[in-house]
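All protein chains of the complex are present and in place, except for one that has been dropped.
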Amino acid sequence: MPSITKPLIPLVPLLRNELGLTLQDYAGGMSTLCAGCGHDSITAALIQTFWELSVPPHMIAKLSGIGCSSKTPAYFASHAHGFNSVHGRMATIATGAGAANRDLLLVGVSGDGDSLSIGLGHLCHAIRRNVRMLYLIENNGVYGLTKGQFSASADIGSTSRRGEANLLQAVDPILLGLSLGATFLARGFSGDKEQLVPILKAAAAHDGFALVDIISPCVQFNDHEGSTKSYRYMRDHELKEIDADFISAHEEIVEVLGPGLATDVAMHDGGRVRFRAVPEDYDPRDRGGVEAYLRDRVGHGEIVTGLLYIDESVPDMHGLGRTPREPLVNLPYQKLCPGKDELRRFQESFR
Amino acid sequence: MPSITKPLIPLVPLLRNELGLTLQDYAGGMSTLCAGCGHDSITAALIQTFWELSVPPHMIAKLSGIGCSSKTPAYFASHAHGFNSVHGRMATIATGAGAANRDLLLVGVSGDGDSLSIGLGHLCHAIRRNVRMLYLIENNGVYGLTKGQFSASADIGSTSRRGEANLLQAVDPILLGLSLGATFLARGFSGDKEQLVPILKAAAAHDGFALVDIISPCVQFNDHEGSTKSYRYMRDHELKEIDADFISAHEEIVEVLGPGLATDVAMHDGGRVRFRAVPEDYDPRDRGGVEAYLRDRVGHGEIVTGLLYIDESVPDMHGLGRTPREPLVNLPYQKLCPGKDELRRFQESFR
Amino acid sequence: MLQAEIQAATRVNDFAIKLANVNGTGSASANSLLMQAIFRMGVPVSGKNLFPSNIQGLPTWYEIRVNADGHTSRSLEYDLMVAMNGQTYAQDIAEVRSGGYLLFDDSWPLELELRRPDVTFLGVPLARLCADKFASSRERILMKNVAYAGALVALLDLDPELVAQLLTESYGHRQQLLESNQLALRLGYEYARGNFSCPLPCHVERLDKTRDLIMIDGNTATALGALYAGATVAAWYPITPATSVMENFIRLCAKYRREAVPDANPGEPAFRNNYLVVQAEDELAALGVVVGASWAGARAFTSTSGPGLSLMSELLGLAYYTEVPAVVVDVQRAGPSTGMPTRVQQADILMAAYASHGDTKQLLLFPADPGECFHLTVLAFDLAERFQTPVLVLSDLDIGMNDWAVPELTWDDAYVPDRGRVLGEQELQEISEFFRYSDEDQLSVTPRTLPGVSPRGAYFVRGSGHDRLGGYTERPDDYQQVVDRLLAKHRAAADHMPAPVLEQRPGAQVGVITVGSCDLAVREAVQLLSQAGVEASYLRVRGFPFPAQVRQFIDDHEICFVVEQNRDAQLKALIQVETGAPSEKLRSVLVYGGLPLSAREVVAGIKRQLEV
Partner (left out) sequence: MLQAEIQAATRVNDFAIKLANVNGTGSASANSLLMQAIFRMGVPVSGKNLFPSNIQGLPTWYEIRVNADGHTSRSLEYDLMVAMNGQTYAQDIAEVRSGGYLLFDDSWPLELELRRPDVTFLGVPLARLCADKFASSRERILMKNVAYAGALVALLDLDPELVAQLLTESYGHRQQLLESNQLALRLGYEYARGNFSCPLPCHVERLDKTRDLIMIDGNTATALGALYAGATVAAWYPITPATSVMENFIRLCAKYRREAVPDANPGEPAFRNNYLVVQAEDELAALGVVVGASWAGARAFTSTSGPGLSLMSELLGLAYYTEVPAVVVDVQRAGPSTGMPTRVQQADILMAAYASHGDTKQLLLFPADPGECFHLTVLAFDLAERFQTPVLVLSDLDIGMNDWAVPELTWDDAYVPDRGRVLGEQELQEISEFFRYSDEDQLSVTPRTLPGVSPRGAYFVRGSGHDRLGGYTERPDDYQQVVDRLLAKHRAAADHMPAPVLEQRPGAQVGVITVGSCDLAVREAVQLLSQAGVEASYLRVRGFPFPAQVRQFIDDHEICFVVEQNRDAQLKALIQVETGAPSEKLRSVLVYGGLPLSAREVVAGIKRQLEV
């Protein structure tokens, strides 16, 4: 039949997680992205992550803006609520959803256009508020959906399909996040699910804003030699600095790693993330060191992946707001309304 | 007479600059800001700067958003064109004005609310485009005009007049600028005109986006002990790292400074800025060093002032756009219109 | 002579004062002290703050109108001017009515050419009096205000004990300040008693007409409404004149929504906030937060003014199309653009009604005073959830920032929020499969579900084309089915909007239609017109889509004047388009200089057109 075969996300249908759910239970609708699009690989990693974490699907809130990347929430976790909103405003909508119901696992999926152009201000302020959420930038250096214009993360000198060269410096969300006091910063590559899943698990467990920048090649408009977001470039230049291996609090199995090579970071929810740092002394909690290291590697034209920075000392939006542990949506109306008599008392000062 | 006496900006009326103009010729309308407002001091520094630089007033384009700070373009350079626009969008309007007429000296005056809240995305992108302009943030940590809400640069733990404490991390425009590849970053204090004027001169001469963050206490809503933007705090904590002394290319007089203590930086327009670095080895061209140094001082609760970072290697927006040296507004229409015959030729491919 | 006539002649309980001050000199508390005192004496009164968009140093005015019959819209006839601002002497002196009075600080001589023979000048050496008694310059500036208030207490025959009582209520906890105030008040009071024949013909006599009233500003009342409606999430970006909506909401929440945690661990906060207010980075973000919170099931709202509303346009379209409730309070100010932030208009009507590109139609509520701000804000949450759509409460600066005498706010403890059609876990178990945009009720509303409740309720919201199952579509029929239902829903909402306030006059051939803070002035104008032989019926719209009464009212009258404060006749345009009323029957009375409306302007506007 003359139609394009879509990449079927390979699922192992029989394994069950703690909730008794199979990978299939975390699947979504059929992708309408281009065959080979990096975003589909990230979708697969997300499915794997939620399954491994045994998240009840309906506790996931999937949010996105507009773009090819922002379509992907339709392709995973059909049993989760999803909100494909407008271009660039996802962070604000997620902030509201999280404010109302802190029990939701907010999963924001965005693109580099969505997050670094039109939505840049909101991203910065969501970082500042430390909204507890997983915020993915499916970063391909282009506006995929509008057919290949440079985004703010396009590399200097990379050329578009039309042959123009980008002359502007790329916005690096990791460096940006560091300058704003972000509490969780990681970078992955859509083509490397083995590294990505542990990063996503760590991000999901972080009690604050977890920004994951994922290099995700656009096969239509940016998978060419001029761009660092292409597969070819990634395969040559990717530098796996850190392997994040997430161990959920529920199962205490720890991968035995060579002594002296590992750094353990405790998560607020009791989970722990273990890092195997390729540079032996890499410490994702040392902001100065992280900054210097990243700068250095960027200077060498390298892309550093892994869990790059984490600070668990900052309370999230709800901690700052001193809200109850119970989601605000669950508070009964009686708790919220001061009632008739109080209204009368209150008005005494208005006479 | 029962009215409030405004601070009259002290002008020395008889001295004339190279254009034969007096300071008075760079003055503006009467300020309607509060007596003692830091913004008025910055206005005075701007008047001094333009006078010293002998800028023809009508070549100055003053732009602002909305806020007390954004009102100040009305208080200097009456003979310059001014555009008091809408909240947060000044950078975009300046970008357009600069695109049209690159001969204008664009002077953007903004507040921390205007630039770091609503206008943050535009500020970041103007930095990225390296629009040639002087961009001032008159930074008081509050929304002055709307009566004292915390802005995004309010210090953690500072308390407002109403007694609430700010719990969010401050956005530091200098660190932000560094992460985005800004080409000129400086910080001044409204109370220290001696340091400010040379900084402004250097900024005006920079061939790209010159961001000057100026701590400017709001006497009404933020001049109290809880805030690092108060006079008291500044006087106690200010750390003058660098004294920038701008020497215009037209007059070659150089202040003789102790040898070994100075760093000279050449400006694109031929001007030179000389820095007296308090830490002997401070080099505003070494991004890594600057970042580490600033982090370190911020960590000690100090505010570093002076010309903090400069990179003259990046072309400005017009350099990137390869426009002619002549402003686009001056191109005669004949140069712009391909004409009738060309239209006919062009349409041959549409048959 | 009837008592009313006597009063008119002597201007007892029927007069207006204007106080000219310098912004930032602390006159506000002295001025409201005076208004408060009159209110406590049982006499209907209003106070209008005409202030500049500035923090300190520019001219500012305060107008007090006293009227036994409750006509307290702005008067343009000033019986007494308190001229405390040298910069505006000329203008202020010119504004006193012939035969009126002017009180000024004669610590400095008043230039002779400013004097008017038909006005009595009452010089009080305020600065000198205060200089003698107060040491710091700050106190001298502040206390001058209290001193003129003291003089007015004497001149207007206000009850000194009552005023003393008010001072104690305000400053009782700060003894020194209280004493300064008492002293300053006495200085002015005694000077006036000693030097002028007190009281003036325009003065106050006790009545009993404010017993059931309170004095409150609309923004406080709006905040109370949000509190009582059970809003738990709010997001905002400061903007005049809406700022105090949220500042009050925060204050109220800190008072009423803070729950003690008795078993808090040491080091942990001993209380919990049963609310979360996000000061957003801009208005787009503020509405985004509200949409997100509402989607997740909270009652959420934001407050803003014109420029913010423009910025919210795209997200208003999203909420409309995805059917997410959202409450937006727009405290209107004078446009266009930044316009005059401290001036009033109702000029966001068209923009609000059709906010966003594409075919969008919003629900609007139009409160006319703080009392309605309270009740309509509560209603806004009910309607937003009932109809799953944004509801915009279009208040304005006059209502929002001035104190109004309104009946004490009441609350029915039996009130239960109308959450509209929301399926819970139980209900979801009972249906075979949930589809977001199917199963419409007679109001064309389809049930929604909330995230986190049940995997059976999961659905995917999208601002892009969708069919009745919630699926993505680009098919004409499927797309139309949904937008047609949205239109039907908007129509259905008309019957659920608050009914217009209607005062039909028997035999009236003229109708007057108005909105919002124009209310009082237009009511007074209707009376004045009647005295002048023109009987006019009155209708005030309170919600859009318009209930059928609006069209009926137009049909019932030969000609209808639409009175509103904007240049472009926005309410009239909306009525025209949406009711299809014959345009030749509708006339406009437009007053849009930015100051609160006065009956005189309305009468003039109507008479001018009736004479033609």
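Order as written gives the chain letters A, B and C; numbering starts at 1 within each chain.
Here is the rule we go by: a contact is a pair of C-beta atoms (placed from the backbone, for glycine too) under 8 Å apart; a residue touches a chain by one contact, two chains touch by 3 or more.
Keep in mind the model is a prediction, meaning the values are calculated, not measured.
Only one of A:Leu120, A:Val197, A:Ile215 or A:Val314 touches the chain withheld from this view, namely A:Leu120. Screening B:Gly121, B:Gly141, B:Gly177 or B:Gly306 for touch with the missing chain picks out B:Gly121. Within the complete assembly, A:Tyr143 is the residue of A:Tyr26, A:Tyr143 or A:Phe189 that touches the hidden chain. The chain omitted from view is touched by exactly one of B:Ser41, B:Ser69 or B:Thr92, namely B:Thr92. Hidden from this view is one chain, which touches chain A at 1-4, 6, 32-35, 66, 68, 86-88, 117-118, 120, 143-147, 149-150, 152, 162, 220. The chain not shown here touches chain C at positions 52-53, 306-307, 309-311, 313-314, 317-318, 320-322, 334-343, 345, 347-348, 350-351, 354, 356-361, 462-465, 474, 476-477, 479-480, 483-484, 487, 566-568, 570, 573, 576-577, 580-584, 592-595. Listed here are the chain B residues that touch the chain not shown: 56-59, 61, 63, 73-74, 78-86, 89, 91-101, 103-104, 121-122, 124-125, 129, 317-318, 321-324, 327-329, 331, 333, 335-340, 342-344, 346-347, 350-351.
Everything that follows uses one rule, which is that only the chains that are shown with their structure count from here on.
Between the Cα centres of chain A and chain C there is a gap of 43 Å. With centres set at the average Cα position, the gap from chain A to chain B is 35 Å. Per-chain CA centroids place chain B at a distance of 39 Å from chain C. Multi-chain contact residues of chain A (touching two or more other chains) are listed as 121-122, 124-125, 129.
With touch defined as above, residues shared between interfaces to two or more other chains in chain C number as follows: 281-282.
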